[in-house]
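The other protein chains are all here in position, but one chain of the complex has been omitted.
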Amino acid sequence: MDIMNDNILEVKNLSFSFRTYGGTVKAVRDVSFRLRRGEILGIVGESGCGKSVATQCIVKLNPEPPGFFEGGSILYNGEDLLKKSDKQLRKIRGRRIGYIFQDPMTSLNPTMRIGKQVEEIFLGDRTVSAAQARQKALDMFERLGISDPERRLNQYPHELSGGMKQRVMIAIALIGGPDIIIADEPTTSLDVTIEAQILQLLRQMSRETNTSVIIITHDLGVIARLCDRVLVMYGGKILERGTVEDIFYHTAHPYISGLLHSVARLEMDKNQELRPIEGTPPDLFCPPRGCPFAARCEYAMEVCTETPPPVTQLTGEHSTCCWLQDARAPKVDLIYRGGSTNGK
Amino acid sequence: MTDTVMAEDIPAEKFRVIGKNITKMDAISRPSLSYTQDAWRRLKGNRVALVSMIVLVIYILLAVFAPIFCPYDMATQDANAINLGVSAQHWFGTDSLGRDLFVRVWEGARVSLSIGFAAAMINAVIGAIIGCISGYYGGRLDMFIMRLVDVLYGIPSLIVTMLVMMILGRGVKCLIIAMCIVGWIGACRFARGEMLRLKNLDFVSAARVLGVHNRTIIFRHILPNMLGLLITNLTMAVPGAIFSEAFLSFIGLGIAPPNSSWGVLAKEGISMLRSYPMQLFIPSFFICTTMLALNLLGDGLRDAFDPLLRGTD
Partner (left out) sequence: MENETNRKPLLHVENLCKYFQITKHDTLKAVDGISFDICKGETLGVVGESGCGKSTLGRCIVRLYKPTSGKIEYDGQDITALKNRAEELNYCKRVQMIFQNPYSSLNPRMTVLDTVGEGIRLYHKDYSRQQVSDAVEELLEKVGLGRDHISRFMHEFSGGQKQRIGIARALSVNPEFIVCDEPISALDVSIQAQVINMLKHLQKDMGLTYMFIAHDLSMVKYISDRIVVMYLGSVMEECSAHVLYERPLHPYTQGLLSAIPEPDPIRAKQAKDIIKGEIPSPINPKPYCKFAGRCPFVEPICRQSIPELREIEPGHLIACHLAEKMKGEKA
């Protein structure tokens, strides 16, 4: 398969920072990744790692000022989005690249009926009449399993539950027939049983319409359930990337290994100790010189604090950014042995 | 950003495991800033608010010191110096009775500014106390106080003030009392709203769970968090009080001549509007700029105290 033609999105060396009273915050540092058509890519990381800022850069949602691009390019279908004008970007945002925000409570306009908000996507598009827009909305609601779609179109957001609102958000994101959907923590504020429904829905819609999805989350379980490929971000950089099996079963970076060992799993006993990662995420005003994770890493070496590690390609999709891959470093077993890999 | 050191050049000793270094991490490098210090820093950065503050300070200093150092007295009439324009002897000119306007403006400033601040302050205190009690304890007490406030709100406050003045007579004290009879309502509603918002926050619940007494909760936990916005409200209430005094004096109910206030000066100036307009413009200019400066400062204070705008931590 020719990978080059299959990439719907290519981010190259993206760097984005914010100017604040305390100095410059380097939120995203030299981030590069590719998104293929129809795949579900997960970006996992904790607060402050830069995952939201990086994806908001794609649709230029970050306020500039105080933010500013320090470098890089974002190629959508071969064209650099950073070089486009606001007018051109508006055509792409919403129609070609959809965005689902985290909090469904605040991302819908409380004074506008649902139907109107969904049809707003087609505002200004003279090829779609109002009646056609309404029909498209109805069709989308049915596909997404929103009960009683006619009535919903006339309701206001406060009349809907959290899960229903999130389905409406997904409908708004999908209705323009986009190539890419970016979902920023779409299920964090939802209950577990509703979250399961929404995740199933996202996976189903992505497969049916061959839409690529970038999902941003801090929940490893969501990544495991939904994604094909994963990027792990920390301190504004990508530490490891690969297929979801690579990341969970062939872990090659101490950070993600630490996370996998620190999460409580259902089959665990009260007597088993969780092994937390000590310390707190780094200060982005003055990012550490070497690897951003070095201060919290139990395998950190002197070189880790001084020089940023190079990228090591492990398999076709799997690569990591860690000095432990160097021949001179000690051999360390980072894989979590429990769960499905028990006994493997 | 990226190191140009070649991986092969790094000596082998650098690959010894040294482990975590988290002691440095938990340390907070930035200097400790209390809420007030942080607000002051942000206020200083707001140029408009800073200029307004400087203007107000200048006016206050002039009000305090100008009449002391000015050679003229505010009541002395000089028949030879009637209706003079701006000159080196009379910096603001003179009025129709030959009194120096410069000293009258700043004597008037003493009265207007002190009435303005005093009335606004008393209103703020009364309003805050009643609003806090009403909001914290809720129930029937709250309902009773709020209905009372609604009724009082419906009565035009200027009319009440005028009626009270007619009973009490004229003078600074009477004027302040009259302005405070219904002036506390705005501050009361505001304080109650803030109290309702704050009393449901978790840190108040935590204090209750610890066993802290209600009184202590109000004074130690809730009031300090309200203080910033109360001060902002106060700053925005002063212009209204200054204007009320000016208006009342203007219609003949407030300060009595030969005492001076900006309202009195405006009243005296308006009869000279056709021939000597400066006699009206000068006190009006000071009324307007003072009110503008206070409003801009109030805006700046509101931004400075807003926790949402606090710098990225």
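Order as written gives the chain letters A and B; numbering starts at 1 within each chain.
Basically, contacts are C-beta pairs under 8 Å (C-beta built on N, C-alpha and C of every residue); 3 or more make two chains touch, one makes a residue touch a chain.
Computed from a predicted structure; not experimentally measured.
In the whole complex the chain that is left out makes contact with A, B. If you put the hidden chain back, the residue from A:Met268, A:Cys286 or A:Val332 that touches it is A:Met268. Contact with the chain that does not appear here is found for just one residue of B:Val86, B:Ala206, B:Ile251 or B:Cys288, B:Ala206. By the touch definition given at the top, subunit A reaches the unshown chain through residues 46-47, 161-164, 191-197, 199-200, 218-225, 244-245, 248-249, 258-260, 262-270, 273-278, 280-281, 339-340. Panel shows subunit B; residues 26-28, 30, 32-35, 38, 201-203, 205-212, 221, 224-225, 307, 310, 313 of it touch the chain omitted from the view.
One rule holds for everything that comes next: only the chains that are shown with their structure count from here on.
As a whole-number value, the distance joining the C-alpha centres of subunit A and subunit B reads 47 Å. Residues of subunit B that touch subunit A in their complex: 1-3, 5, 7, 10, 12-22, 24-26, 29-30, 45, 311-312. Interface residues of subunit A, counted against subunit B in their complex, comprise 15, 18, 20-22, 25, 29-30, 278-280, 282-283, 294-303, 305-308, 310, 323, 326, 328-330.
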